[in-house]
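My questions will all concern the structure given below.
With one protein chain withheld, the remaining protein chains of the complex are depicted in position.
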Amino acid sequence: MSAFDLHTLDLIKSREGVIDVKITSPRRITATVSPGSYRTFVEFLAQSGFEHVVAITGVDTGNGIEVLLHLGTSTVVTVKTLLSPDTPELDSVADILQGIPFYEREVHDLLGVKILNNPDMSRVMLPADWPEGVYPLRRSFVSKTPEPLRKVD
Amino acid sequence: MTDAAPSSISGSSYERLFDIPIGPQHPALKEPALLTLKVEGEYVVGVAVDVSYNHRGMEKAFEYRTYVQNLYLAERVCGICNVAHTLTYCLAVERAHDKDVPARAVYLRLILQELGRIQSHIIWLGVAAHEIGFDTFFMYSWLDREPILDLIEEMTGNRITTSYNIIGGVRREISDALVEKMRRAMDHLDERTKYYLKLVQNERSIRIRTQGIGILTPNDVISCSAVGPTMRASGVAADVRADDPYSGYDTVPFNVITRPEGDSYARIIARIEEMAESAKIIRYCLDHLPTGPILTRLPRRVPAADVLIRVEAPRGELCHFLRSDGSDKPYRYRVRTPTFANLPALARMLTSTGGRAVNIADVPPILASIDPCFACCARVEKVK
Partner (left out) sequence: MSMIWEVYRSLFKKRPTVAYPLSKEGVPQPEGLRGRMILKRDVCIGCTLCEKDCPTAAIQIIVDEKGKRPIFLLDRCMFCGQCQQTCPVHAIELTGYFENAAYSRKDMVVR
């Protein structure tokens, strides 16, 4: 637990809208927020020096899609929000962090998270003839992997 | 679109902006990608990047295989940086177990990681020279890659796809004869990097095609979240090995190489200097190699945890995210490769603004200077 980690932890704890925050390992802080206060929280982090975008990960938990935004160069703060399973929507932060557009397009393409107010939501990973509305990374999508079953006598 | 280039365009054409595609198949590209350039006269004023051609479905494939089998899937995300991917995977699983590997294994992993970085930079140097048209340099620099690959083959059993890092440590020991060979090879490499630096600085054909081309200011770099030598050649000193040390890098002294100019020329010099720095790191590790075991056995079932590991691959910052749920298969595995993070910076570099103009002929050297590996970029989901 370095001093910088503890200082960042205190800084985040004092913000409203934060449901939970903890240090998971050296230089890794996880903060859970509600979808409504996601954008203001990201704006606050960007102003406090966490502007480098590491990644956006989308996870299809059983009850809703969880979006994790990882920010930071030496200490990485992970902003976690859980979206509702029927209408997964999230505000875009592309105007605050300019390195974001490709990541938001990817999470929309593969998991079906609707990003509001993003000017460009075209496909970035899937081919152009992939059917609309089919989101491959969801658990409900079962892949028909070819079965290697050539048995030898 | 940003401001157009110098307004010396005669206004008699009916359409001012044309779309010119580079790719998906193009002699300048080593992997398929589509760059649709919006062109006004000879100047590029905008670009749309499409990298969906190499989509392989790996993130979903990770969920169907056990942790032991996934190591080989992670290795094959990219052939050139396969050591970085296996290292990140092993670190992620070991962090989820919350166990450490023995000290000797840490240093052996470091040696292989730096050897992988050297051979990747040599590949890049040759390919960048080829994009400029300097094929002689391409051939001679790849000849210097052969001793490095022979060392890797003797250490691990294969030239590429080394399968050396495994969960809990490394797979084999290195002999004293190999340590001697490595020292001699690092001496030879030092001579050659000095020669390449001298050549690049004196050779007029390289300087004309790369100086002042593809400029990225430090503000651009920070706002676009660029990574790797692309970022460091614009003067921003951020390196995952120094900022977020992993796997023994906090015990090894090394310098973070930066250049102030921010153009393609600076990126060439930065990568050659990084090769020399890697040779220094390898020598330090060989001199201070600890004794002891090389492997700790870890159970097959991984406890539930959320782990984010960042590693400095040759192209930049690589990150893997693992969510495990207590079984022997991962619940979610996310791979974010450095080329994907450099795409906004590429779009920025290829856009002509008021002060500098980007010609169509500059596009292949600029693309080559970010060290693109589109295979790594678009690895995610595809099924059937």
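A and B are the chain letters, set down in written order, and residue numbers restart from 1 in every chain.
Criterion: a residue touches a chain if its C-beta (ideal position, glycine included) is under 8 Å from a C-beta of that chain, and two chains touch if they have at least 3 such contacts.
Worth saying up front: this structure is predicted, and the values here are computed from it rather than measured.
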Of B:Thr156, B:Ser247 or B:Ser278, the residue that touches the missing chain is B:Thr156
Given B:Arg172, B:Lys194 or B:His288, the residue that touches the chain left out of view is B:Arg172
Absent-chain interface residues of chain B come out as 65-66, 68-69, 71-73, 136-137, 140, 143, 146, 150, 153-154, 156-158, 161, 163, 166, 171-172, 195, 198-199, 202-203
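Keep in mind that, in the parts below, only the chains that are shown with their structure count from here on.
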In whole angstrom, the CA-centroid distance of chain A from chain B equals 23
Given the complex, residues on chain A that touch chain B span 24-25, 27-28, 30, 51-55, 57, 59-60, 68, 70, 73-76, 78, 97-99, 101-102, 106, 110, 123-128, 136-137, 141, 143-145
Touching chain A in the complex, chain B uses residues 50-52, 55, 57, 59-61, 64, 95, 222-226, 238, 243-244, 306-308, 310, 317, 319, 321, 323, 331-332, 334, 336, 340-341, 343-344, 378, 380-384
